[in-house]
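Every protein chain except one is present and positioned as in the full complex.
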Amino acid sequence: MIINHPLLGPRDAAEFYVMGDADLINRPDPDAEGAAEAFYEYAYLRDNPAGEHRELWYHEQGDRSWLVVTRSTLTHEIMNVEMARDVALAKGRGQ
Amino acid sequence: MTQSNRIAGGLVDRSKQLSFTFNNKSMTGYEGDTLASALLANGQRLVGRSFKYHRPRGIFSAGSEEPNAMVHLRRGAAQEPNTRATVAELFNGLEATSQNHRGSLEFDLMSVTDLASPFLSAGFYYKTFMWPKKFWEKLYEPAIRASAGLGRLSMQEDPDSYDKGFLHCDMLIIGAGPAGLMAALTAGRAGARVILADEDHLMGGRLNAETLSVDDQEGSAWAAAAAAELDAMPNVRLMTRTSVYGAYDHGVYGALERMTDHVPTSGGKPRQVLWRIYTKRAILTAGATERSIAFPMNDRPGVMLAGSVRTYVNRYGVAPGKKVAVFTNNDDGWRTATDLHAAGVSIAAVIDSREITPLAAIPGALILMGASVASTSGYLGLKSIATSSGVKIETDCLAVSGGWSPNVHLTCHQRGRPTWRDDIGAFVPGGDLPIGMHVAGAGNGSLALASSLKEGANVSASVASDLGFAATAAFPSAEDQSTDITPFWHVEGKGRAWIDLQNDVTVKDVKQSQAEGFRSVEHLKRYTTLGMATDQGKTSNVLGLAIMAEATGKSIPETGTTIFRPPYSPVPIGALAGRARGKDFRPFRLTPSHKWAETHGADFVEAGAWLRAQWFRKGSEKGWRDSVDREVEATRGSVGICDVTTLGKIDIQGRDAAAFLNKVYANGFAKLAVGKVRYGLMMREDGIVMDDGTTARLRENHFIMTTTTANAGPVFRHMEFARQCLWPGMDVHLISTTDGWAQFAVAGPNARNLLSKIVDMDISNEAFPFMACAETTVCGGTPARLFRISFSGELAFEIAVPARYGDAMMTKLMEAGEEFDATPYGTEALGVMRIEKGHAAGNELTGQTTANNLGLGKMVSKKKDSIGNKLSERPEMNREDDLRLVGFKPVDTSKPLAAGAHFVDNGKEAVTKNDLGWMTSVAYSPELGHSIGLGFLKKGDQRKGDKLRAVDLLRGGEVKVEVVSPHMIDPEGERLRA
Amino acid sequence: MPDMLTAEPFLGGYTLDLGDVAVAEVTDISIVSIAMPLGGGDALANAVQAAWGCALPAPRGTSVSSDGSVTLIFSTPDQTLAILPGVDGLAVTDVAAKLGDVGYYTEQTDNWVGLRASGAKSISALERICPLDLASMSVGGAERTVMEHLGVFIMREDDERFLLLSGSSSAKSFLHAVELSMRNVT
Partner (left out) sequence: MRYSALKIFTEGLTGNKGWKPVWREPEPKKEYDVIIVGGGGHGLATAYYLSNKFGVKNVAVLEKGWIGSGNVGRNTTIIRSNYMLPGNEPFYELSMKLWEGLEQDFNYNAMVSQRGILNLYHTDPQRDAYVRRGNAMLMAGADAVLLDQDQLREECPFLDFDNARFPIKGGLAQRRGGTVRHDAVAWGYARGADAKGVDIIQNCEVTGFDIENGVCRGVETSKGSIKAKKIAVCVAGSSSRVMAKAGMRLPIESHVLQAFVSEGLKPVIPGVITFGAGHFYVSQSDKGGLVFGGDIDGYNTYAQRGNLPVVEDVCEGGMAIMPMIGRARLLRSWGGIMDMSMDGSPFIDKTHIEGLHFNGGWCYGGFKATPASGYCYAHLLAKGEPHEVATEMRLDRFERGAMIDEKGVGSQPNLH
């Protein structure tokens, strides 16, 4: 597979480590009500779609960026690649 | 043997005669021959035996689709099984032997199975061999296994080496036949970066096998000229002897280049190179493969594909028979008759299943239209055939053409489905090609020459234009030979009619499969084994499908399609492994004191990628225990030195570094003072312990974290995730410094005395207490870092210098320590001392362990949010009766303990329901004078002093053990604070 | 300071010349990683400009100081590797002093072993282990990738010359990979 890195262009997937669903960015608020349930769902339940899937890839043998790759689980076609940090910031994650 | 079947013409070099042997018989051939063409030239028709019935078989084709002519090539360790004689280039001294027979090739004892064939129909083995039950493994299966299989491995290490590589291009063109050459010329002239690959050593594909002309030249001459033009282009890479075997995601193709298979020895260079080709686009110009017709007893040596028969005549100057008959359902089959006749080979008959006007008059040949072949004779080689109407014809070679199937294989590698074209009676590539792949030429169903050339040029021009190259398609002149076909699949009659020659699947098997309900194509394949042989059904799949369609009364497309999976043609496992074997399987990481250790008696042990000194053998020490006991005693008695560079070191800096550590460690770090070190417990988000280690605060915003050796990579990745994805607003930066610093543990009562001689600072207990750290220098100026931490439980320091000074540092430490009898120690002594101290390591941190299991539950801070904190609160992870890490000693202290033994209460049976836990680590403690262990025990924290059984059923041992504190030596920690 | 420790190159200063292609250990450089504080990109860029007369490198690229002595390699979105003339001890102190409190500095000299591959067949040799399209890499380009399971920075110094940096602990295995590639194509 080839991942079109936003900064570095097309790179062989062999340079990456893949972790799974990009929903892992959305770590729940530990102080919110129902946090135990929220953490259980966060850590264990997955949509696992047949089709478009947003997932986390880490450029371990590259610039060490975590990326959010939007890829079809049916054809493997990659529709979009973003810097995970930007995605996290856009979701309002900070400190 | 003389080359009795060699005739004039062809592209072989008659000035270069080569000698070779087949089954130890000496023969000769010419440069440019394949083993198959040379065997045919020498009149060798019988070359092998079939898989199931051990039927005598000859050469069937002239390419990689060959199902029959498989041989052992070369001898000794280099013996290569299942090599297709049709693609093995002849070299001087080649040795080939036939395979899959007991006794000689001519009198195979296993051919008795052929007589039993009525009882060995499709799936027979699912219905018998069940009684008595024990006989399967003992009797039936060994017999089946011995008779099955094909070639034999030498059972010795492959003597050749292999390599791999990466190539990049705008356009990969797969197959250098007419369409491929035109595609390459078009794109190459336009300036695109092109790779043109072909499995043959000669570019041109069918142009080298036909008598068709291009631009008024012989096809083969035109091909040679085209190849020469391409070779001169700097933007084109021509790759002969290269099979593109697989189409993978995003335009990555796998290709195998055979570098030395055509020469007697590889001369120390890689035999084959496995390329990964990164393409922007690919054009598949892989041509087509001819298929047979199923008629009774159609498997005899001498029954061949018609196109291949003329390949042997036109390209190799070899007549596969003295008197050749042709059986065809299409116009192309007639070319075999006319070409052979023109070459002076006698044609016995042309039998065409169609009721049409004969396409040619061939002097001396019987022309039978609307006819078919209904039987054959000649056990070890074809002698005669008889038609359905009873005409008997003497012939030693029957050229059969059932039509051509485009080589759609690579279009299916991403599960694309081919579609059926009635007009050519074949599957062609469907619409769902791998992204970036295009198809042209015969492989796309454009079987005739002129259209193939034209399509190659047109498709290439359009692809090149898409990529931004100004390409124009120009075509040479050529004829479009007629390829009309009226599908005709099999001839009814007495006797077996083979579909899959190698696996011995016949028309009857397909019909039985239908009758038993195995009607889906996949069931058919699986039940009959059709298409599962080494040729992957290249010549048989369509035929089998057509016969299933007839049996079910459906059309071929309704019956289904089979798709192909990589590889297109089989790839040696050695080539796929490349260099990665033996010691080169994976890289080694060496510690900075490796060289020193090598010269000081070290035995090394693999610790992940690292090689570490396990112990240092000294003098007359016989067993490893002698060395390890000595190292432990010396360390606890005076001072020991251990290279601990392998522990992961991560440099953490930033305004929010402390806050960040508070998130990734379960225990608090925000208040760690500058110049201090703290033990940290790291959890995964699921509340399971991930790693542990110490982290030092060098400056306000600067920390050095250490990880376990095994988890250095995963912890770094985990923290990058936390930094970038969870808390992107934190100012924190990570970089690994593992390799950068040579780090040594200096441990034992004399550790301070030793280090004081080297370190350029005051390291008294007052100035530098337990858990202190500092940036300093050694030896009057070499930069260093010093940490007062202890894994051994002794007064200990870890001293780090830049790695290039590591070897010198080790020497210096030993020199300075001479007066204290300083002793280097390895991982084994390190392990003994950490077990004595009850420190968890890899055997305990299994990824299944909670902080509670380790007795460290109280370290998980409830006052702050950290990774894993929340999920560690789940009820099953906080059971009072859960496993706890405790120490063990044998009740009879002369007995050794065993890691992996399970704990059972006295009087209880050693069965799962009584299982109380297991021993994780054991060691002999020289200080205590007996074996000690650590282990997880249910309610272990409440069972101190209890006596249990430690049961090792696996090795037949059982030891009574007493539960003790895991801190077995100096439990109050007085030594390390001294 | 007669007692100071002596440095030993990781490969003993190995060189090999096969005619069309050659490899040599690079032993005369220091390496310092410079991390850009969150929100502090401009300050760091200005400091680099002031100290070395060059910009921070763009992705896939390098940037060379006006006197040619320092090469900056893009390493991560917020880290740069500075390659400087070799010094005894640590280079990080000098860099920190030179640039000031605008970045976080980490000594990296000893993390890496340097190999210089050169010669007409350098690309033919390196394409056996390097997944990148070296023919399309511009002079001055730098990338990080993986070769034979080892992380590698590769920088094109000239048409037929590449600088390779890989982990120092696996220096021997890395050299073996590069050398075997060279032997396999000559």
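Letters A, B and C mark the chains in the order given here, with residues in each chain numbered from 1 onward.
Keep this in mind: a contact is a pair of C-beta atoms (placed from the backbone, for glycine too) under 8 Å apart; a residue touches a chain by one contact, two chains touch by 3 or more.
Nothing here was measured: the structure is a model prediction, and the numbers come from that model.
Undergrad: Out of all the chains shown, which come into contact with the hidden one?
TA: Contacts of the omitted chain with visible chains: A, B.
Undergrad: Identify the residue among B:242, B:512 or B:645 that touches the chain left out of the display.
TA: B:512
Undergrad: Who touches the missing chain here, B:358, B:487, B:574 or B:781?
TA: In the complete complex, the chain left out is touched by residue B:574.
Undergrad: Of the residues B:75, B:152 or B:625, which one touches the chain left out of the display?
TA: Counting the whole complex, the residue in contact with the absent chain is B:152.
Undergrad: Mind pulling the chain A residues that touch the left-out chain?
TA: 1, 13-14, 18-21, 37, 40-41, 43-50, 53, 55, 71, 73-76
Undergrad: Considering the whole complex, not just the chains shown, which residues of chain B touch the missing one?
TA: 51, 78-82, 118-119, 121, 124-131, 133, 136-137, 141, 144-146, 148-158, 160, 162, 164, 246, 248-249, 252, 254, 274, 276, 413-415, 508, 512, 515-518, 520, 522-523, 526-527, 529, 532-534, 536, 565-567, 570-574, 576-578, 580-586, 588, 605-606, 684-688, 842-843, 846-849, 871, 874-878, 898-902, 910-912, 914-915, 918, 920-921, 951-955
As a working rule, only the chains that are shown with their structure count from here on.
Undergrad: So using the touch definition from the top, which pair is joined by more C-beta contacts, B-C or A-C?
TA: Of B-C and A-C, more C-beta pairs in contact link B-C.
Undergrad: Starting from the mean Cα coordinates of chain A and chain C, work out the distance between those two points in Å.
TA: Inter-chain centre distance comes to 30 Å.
Undergrad: Which parts of chain C, given as residue numbers and ranges, touch two or more other chains?
TA: Chain C, residues with two or more chain partners: 131.
Undergrad: Give the residues of chain A that touch two or more other chains, as numbers and ranges in rising order.
TA: Where chain A meets two or more other chains at a single residue, that happens at 12, 60, 64-65, 85.
Undergrad: Would you tell me which residues of chain A are touching chain C in their complex?
TA: The touching residues are 7-9, 11-12, 14-15, 60-65, 83, 85.
Undergrad: Taking the touch rule as given, give the residues of chain C at its contact with chain B in the complex, in rising order.
TA: So the residues of chain C in touch with chain B come to 1-10, 33, 35, 37-39, 78-79, 89-90, 104, 106-112, 127-133, 135-136, 148-150, 167-174, 176-177, 180-181, 184.
Undergrad: Tell me, which parts of chain B touch chain A in their complex?
TA: Interface residues on chain B, with respect to chain A: 248-252, 278, 414, 435, 656, 659, 685-686, 713, 717, 720-721, 724-730, 865, 869-871, 873-874.
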